[in-house]
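Only a portion of the chains appears, each positioned as in the full assembly.
Labels run A and B following the written order; every chain starts at residue 1.
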Amino acid sequence: MGTASDIKLIGDDGLRLDGRGLDELRPIKMEINVLNRADGSSYIEWGGNKIMVAVYGPREAYPKHNQDINKAFVRARYNMAAFSVDERKRPGPDRRSQEISKVLSEALESAIMTELFPRTQIDVFIEVLQADAGTRIAGLTASSIAVAAAGIPMRDLVVGCTAGKAGGKVVLDLSKDEDNFGEADLPIAVLARSKKIVLMQMDGDMTLEEIDQAHSMIFSATDRIYQIQREALESKYTVDASQWGE
Amino acid sequence: MPRDEVGILSEIKKNYIIRKLEEGKRGDGRSVDSFREPIIQTNYVPRAAGSAMVSLGKTRVLAGIKIELGEPFPDTPNQGVLTTNVEMLPMAFPTFEAGPPSEISIELARVVDRGIREGKTMDLQKLVVEPGKKVWIVFIDIDVLDYDGNLIDACTLAAVSALRTSVVPGSTAELKDFALPVDNIPVSVTMVKIGDKMVVDPNLEEEQISSGRITVTTTQDGHVRAMQKGNIGYFTWDEISSAITTSQRLGKEIREKYLKV
């Protein structure tokens, strides 16, 4: 977590710097089928995050020695556009994005019925166009509906949220300031209905009790986010370029 | 450009396209010398210094500008620095791969860059903070998100649109923020040769069956600032000459319609 700072993350009114309550989400919007070439795609806006996801597959795994005779393997690639962050990011994977790609691949593979597609791979390309804290969870939540939009069977949708600690309080869905200057960050993703945890990471300083409180907030939030996922899937939104963004 | 790698195009389809072209018709109803209507959404990434999402048919690219302080090149101490990079993201097409840029994406970025640089889009001399020591570096980064032909023109259009709305973050250097000084508006127009027809702004299908590609970038004075012949195939001088005229005409139209000052 970020460095010490005098920044006061929770106001005297009990609200957060951006006016949210402790367990309030930022606005979330999702669409599917936003790209033409991919087998499935989605777009998510979550606070200031803007993320595009494309899914290709199942397709023959390449190189061949990567093929698993029992199942498909899932390869998520999380990437930040050079202009997505405050200081220009050099193109190409860094250590952080490689770790995120790994945990996202594993989370998705935990949900996809990979046993139906032996010897294949499923590629999930996650492009962060604008980053605003919580990109890995937003990217994963969007990936899950892009996989569904590609017609790939899943046990359940994957849906996630972060919580953390900021200004001494457990808060839901960290903002950028809370991520930078708060005390802890706890992203969790689950299978939407069973609440089985397929991604969890944490860094910072929290007690077991705080983590327990944070997980309850997250579990409850995932119900709300799952609803948005389902609406996006049901509206079968077809791209109308004139409406991107706003 | 990938040639029929997804096996979409049968020989039959190819012949059909060519026959239609001989009648002056294209699959999407356009005439051979018309440009797809671009959709341009500037400020798509508010956190960037400038940005523009551009779609050209089903091709979609996003240009983002970052402007940071840095050192000038030793041989141009009195100029800011311009760099252009294009990422042909694997999300945009089944055979695009992650990793270091291919020859194709390097050529793409360099042709876009030349149009902007030689078009004197910006006056780089206005981007000096301290001569020889501190200048503004303008990073043009373009994400290719969806690929349906003619990346050069889509990327040039996105880059120019993004530059036009960019703000130099002077406040990070204890100066004032100011609009990036954009003086000239280069427009690139790309054509491919199918049979003996010159086809403007090709989509992917058309690219796949074409032989030879020519790009001409002009500015509002009608001057040519950059040209690039690409791919296997050839052009006669008459074809080139008429490509230049076409580019001048379409450049004017696009500039007036989509890039009005």
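Rule of thumb we're sticking to: contacts are C-beta pairs under 8 Å (C-beta built on N, C-alpha and C of every residue); 3 or more make two chains touch, one makes a residue touch a chain.
Owing to the predicted nature of the structure, the values given are computational and were not obtained by experimental measurement.
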| item | value |
| --- | --- |
| Copies per chain type across the entire complex | A x3, B x3 |
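Convention: only the chains that are shown with their structure count from here on.
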| item | value |
| --- | --- |
| Subunit A and subunit B, separation of their C-alpha mean positions in angstrom | 32 |
| Complex interface listing, subunit B residues touching subunit A | 39, 41, 44-48, 51, 53, 55, 58, 60, 62, 64-66, 68, 85, 87, 89-94, 98, 100, 139, 141, 143, 145-148 |
| Residue ranges of subunit A touching subunit B (in the complex, touch as defined) | 35-38, 41, 48, 50, 52-54, 56, 59, 77, 79, 81-88, 91-93, 123, 125, 127, 129-132, 241-242, 244-245 |
